[in-house]
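What follows is one structure encoded as structure tokens, with my remarks underneath.
A protein chain is absent from this complex, but the other protein chains hold their places.
Chains: A and B, in written order; residue numbering restarts at 1 for each.
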Amino acid sequence: MSTTTTTDPRSRGKASGGEKLADWADGRLGIYSLAKANMRKIFPDHWSFMLGEVCMYSFLIIILTGVYLTLFFHPSMNEVEYHGSYVPLQGQLMSEAYRSTLNISFDVRGGLLIRQIHHWAALVFLAGMFVHMMRVFFTGAFRKPREVNWLFGFLLLVLGMFTGFTGYSLPDDLLSGTGIRFMEGAILSVPIVGTYISFFLFGGEFPGHDFVARFYSIHILLLPGIMLGLMVAHLILVFYHKHTQFAGPGKTNNNVVGMPLLPVYMAKAGGFFFLVFGVIAAISAIATINPIWAMGPYRPDQVSTGAQPDWYMGFSEGLIRVMPGWEINLWGHTLVLGVFVPLVIFPLVLAAIAVYPFIEAWVTGDKREHHILDRPRNAPTRTAFGVAWMTVYFVLLIGGGNDLWATHFHLSINAITWFVRIAFFVGPVIAFIVTKRICLGLQRRDKEKVLHGRESGIIKRLPHGEFIEVHEPLSQEALYTLTAHEQYRPAELGATVDENGVERKATGGQKLRAKLSKAYFGEESQIPKPTVEEYKEITSGHGHH
Amino acid sequence: MKKLSARRRHPLAALVVLLLALACTGGLYAAFAPASKAQADETAQSLTIEEGKKLYSVGCASCHGTDGQGTSDGPSLVGVGAAAVDFQVGTGRMPAQQPGAQIPRKKVVYSQAEIDQLAAYIASLGAGPAVPTEEKYGDEGADIAKGGELFRTNCAQCHNFTGKGGALTHGKFAPSLEGVDPKHIYEAMQTGPQNMPSFPDTTLSEQNKKDIIAYLNAVNGDETESPGGLELGGLGPVSEGLFAWIFGLGALIAVAVWVAARTAKAKKS
Partner (left out) sequence: MSSQDIPEENLPAEQDTTHGAVGVADEKNPFADPGLPPHEHRIQDIDERAAKRSERAVALLFTVSMLATIGFIVSYVAIPVDKSVYVFPLGHISALNFALGLTLGVALFAIGAGAVHWARTLMSDVEVADDRHPIEASPEVRAKVHADFRQGAKESALGRRKLIRNTLLGAMTLVPLSGVMLLRDLGPLPHNKLRHTLWSKGKLLVNMNTNQPLRASDVAVGSLTFAKPEGLEEHDEEFQNEIAKAALMIVRIQPDNIKDKRELEWSHEGIVAYSKICTHVGCPISLYEQQTHHVLCPCHQSTFDLSDGGRVIFGPAGHALPQLRIGVNDEGYLEALGDFEEPVGPAFWERG
């Protein structure tokens, strides 16, 4: 459709090969408009902004290595006799899945390496998602307009956990089989439908002949497919919203300061993929993970002590270990609370952190966009909640490994279990209070610094003999950075009588919200940041200090 | 026959001979030529027992009673057999240092000769399992893979897949089997020390025990290969998780800090 005017830049013969190709693609895909918006897109520099990349790259590594593993793995539970190269299992009966995993480990050159990269990358992926989520949480990056992306990220974490769990179960070794047995027991505890779900999932009684094949398609197709879609959506939103940034000179809510995608971030982020892959490959060269040959094939009548899931399922293991064995038998039915209660608390623990952004948004009533990150100290209630949540999580992780803590620290397993039972309730409360205090203390220190300057370490003796430390006033950059955060005032219920004199009753929700708002932003929950007046009053008399 | 002669050299075997000899009448006894040798053995044996009794009264009697009948501080030793003594004293568990949830393995106090004397004395108090001879726990004729299956059925539940140990109730624990003398492992299976159940030959045959020991040597010996690299204690996902957090994510965060850090600026001159 060219109009062959000499002013059309595309018709000039000077265009290089690359430009010609780009022109061709633009004519069909419209890449120029896309590139115009994105090629020089600005990304701010901060190490914690790269945690998400750690996750993305380890996910890609998992996909690459996983595809390789499917070339050799046989997802079958047929019983076969082993005659491969690992001597201590010669002649043993095992499933084909287990045998093929042994073959990958001992007979395929580099198979063991790829298996270990796959598994190490999975552990790093989940750990990375956890830390990434905590970074987003503690800096308030989940606020409008990023709530949806927070949920996408949360879903990725949950799906990642289950993808990991199904993958861990595939080799059909004694350890993972024990994990599956646990899962079956947990499903059986579900009232009314539990037994049916279990029979449908396992194709009959446990362990049956089907679960490896079924978990296989869930592990390699269903869950990763959804995750890939979510990850792309997550990334598109990151591009669309543009990255958040910390407060600092020149950085406002209306801009983003950093370096362009092309070339700096192309090189940094692209290079980071290779760095992540390189580190994980090196780890896989030096440290064993999941040595299934040492565990033996799964038999439902055999077990080993120290039966644990991978770390990301550890908190659910903790829940199930410390729960008292309650069981109710009524009208010929059994309600297995000892298993079912943990099964219910498990998603609740996760949901608690997932819904927090919406609760905070409701309490503040803030409908504006936020692109400047909070320092955790400047949002004491949120920070305290986050730490309390992490306390619950880590207390449960301790519970999940109680037998190993017992043997390695010479403690009683019963004592640890009781500790976890109590700490599950008390720990988060203490963590909440302590964290809030620490945040307020840091806020006071910031205020002190703004008003009185930085401690210089220089001690001066005054003519009348008094010693003082000289405080140096802060630079304007520092003053700005320390006072840039916003402070809310607590919401009030407002007049109980409206303009027409009609009594207006506050609803329960409004009352709760006023209460929460006071807890968030009341006098006890934040230190008013220094005002210009305070600053001037002090600095004008600075010489006398 | 080799088996028999090897047994005969053993102090406890001599005890069996002694008991047999006592059962015989004096006339029959005199008529046999080897009887004089038995007599010589018998004197040597009674000397050993005598020595053992002396050691016992000094080191053990305060808890186990003057004649091994047991007190509130220690169980009766009548009928526990030489194997139990060889295990308990040979691994340093006895003499115990202090009461607790469980008596741990310690530095061995007695020499092997003294342990043999003690064992002979305790064995003289009542019949019990004898100290096994080397061919019982040697690798020869053992089926490692069968041993693995037996280990996972009988042992792994407390001692972990490859014998790294594990926790029991109220501070008790199943110890690690790393670096434990195969003889002591054999004796432990046979006698069931402390809270460990016993696995007598009637239910776990001699061949079974040999297989188990061969399996342990293969998967938990000095030369055991860990193809993938660092074994991380062989404890499973907990230590792997810690490693992934500290070294995996730790290294990646260190790298991220470098990637995102500002490059050094030229000094203003």
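What we mean here is this: a contact is a pair of C-beta atoms (placed from the backbone, for glycine too) under 8 Å apart; a residue touches a chain by one contact, two chains touch by 3 or more.
This structure is a prediction, so every number in the text was calculated from the model and none was measured.
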Neighbouring displayed chains - absent chain, whole complex: A, B
Touching residue (missing chain; options A:I42, A:L60, A:L151 or A:L411): A:I42
Listed residues A:V54, A:L112 or A:I220, member touching the removed chain: A:L112
Touching residues on chain B - with respect to the absent chain: 150, 153-154, 157-158, 166, 168-169, 172, 174, 192, 194-200, 202-205, 208, 223-231, 258-259, 262-266
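Keep this in mind: only the chains that are shown with their structure count from here on.
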Rounded Å distance between chain A and chain B, as computed from the means of their C-alpha atoms: 47
Residues of chain B that touch chain A when the two form their complex: 101, 144-149, 152-153, 156-162, 164-171, 173-174, 215, 218-219, 226-232, 234-245, 247-249, 251-253, 255-257, 259-262
Interface residues, chain A side, partner chain B - complex: 45-51, 53-54, 87-92, 105-106, 112, 116, 120, 123-124, 127-128, 131, 174-175, 268, 271-272, 275-276, 279-280, 283-291, 294-296, 299, 301-312, 314, 400-404, 406-407, 410-415
